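Every protein chain of the complex appears in place save one, which is left out.
Up next, chain A:
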Amino acid sequence: MTRRAVVAKTYKLYLGGAFARSESGRSDTATDHAGEHVANVPRGSRKDVRDAVKAARGGAGRWAAATAYNRGQVLYRLAEALESRSEELVRAAVAQQDVAAAAARAEVGAAVDTLVHYAGWTDKLAAVLGGINPVAAPYLSFSAPEATGVVAVLAPDAPDLLGLVREIAPALAAGNAVVAVVSRRWPLRPLDLGEIAGVSDVPAGVLNLLTGRLDELVEPLCGHRDVNAIVDATGRADLAATVDTLAADTVKRVLRPAAGDGIGDGALGRLEALTELKTAWHPIGA
């Protein structure tokens, strides 16, 4: 039997539910811990950022209008799909990042758990954050949380997969569409997550993943007027001032989540930061 030729993979961006090459035509190499070339990844450009935000805006309305129960089901389905491919992701981490199998398995497991956790939050959010307000007037006043809109996520370099899932899960659970710039050092498993999302029930445009150099992408993404909030999980102090200035120029919220697993005490804070509270007053009868 002849020896098979090795097919090296060229990854694509995940934009609007489809897999696209970078508009710029450029690509970067992804290397393993020893510096060996593993695969090619697209080097996202400012036009890709614009396309991603457009796709996210297109998906945001439908996602926010879906019932909370349905959003929970979709996130749970994403968790299922991630679970079913977890061994592959563990193997990739062991081979590429030279981590112990047990640690890699724990990370992927935590990512699945995070999705399941936030899938459960979707239909409880309104009861926890909203409710009937006690007002001293003949009105029924009530508040309900609504999605903020399009959320830009700057994911940390490590852990590449869990770090990304931890930031996108609350944004999606709260009904937002996400444009995420994934780890520059370890972009392959985040892009695998895009391929998993692509075959789960996540509607087109609701999750968009960009690879590339953060320094090139921060300015068009955080300065884009159609982005409503930024989750900066990079932990990079040198980037903070730039992100904050761009956000202030275009009046958007910046969330810098504390390190941690994102499940439990921290979850509500993350969800709350990515929702807007709408309060309505209704006169009550005499």
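Keep this in mind: contacts are C-beta pairs under 8 Å (C-beta built on N, C-alpha and C of every residue); 3 or more make two chains touch, one makes a residue touch a chain; residues count from 1.
Keep this in mind: contacts and distances are computed from a predicted model.
Q: Not counting the visible chains, the remaining one has a UniProt entry; which protein name from "Urea ABC transporter substrate-binding protein", "Deoxyribose-phosphate aldolase", "CRISPR-associated endonuclease Cas1" or "histidine kinase" does it give?
A: "Deoxyribose-phosphate aldolase"
Q: Can you say which of A:53, A:178 or A:207 touches the chain missing from this structure?
A: A:53
Q: Please identify which residue in A:184, A:224 or A:270 touches the non-displayed chain.
A: From the options A:184, A:224 or A:270, the contact with the absent chain belongs to A:224.
Q: Which of these, A:24, A:141 or A:250, touches the one chain of the complex that we don't see?
A: Answer from the full complex: A:250 touches the omitted chain.
Q: Mind listing the chain A residues that contact the chain we can't see here?
A: With respect to the unshown chain, the touching residues of chain A are 49-50, 53, 57, 220, 223-226, 246, 249-250.
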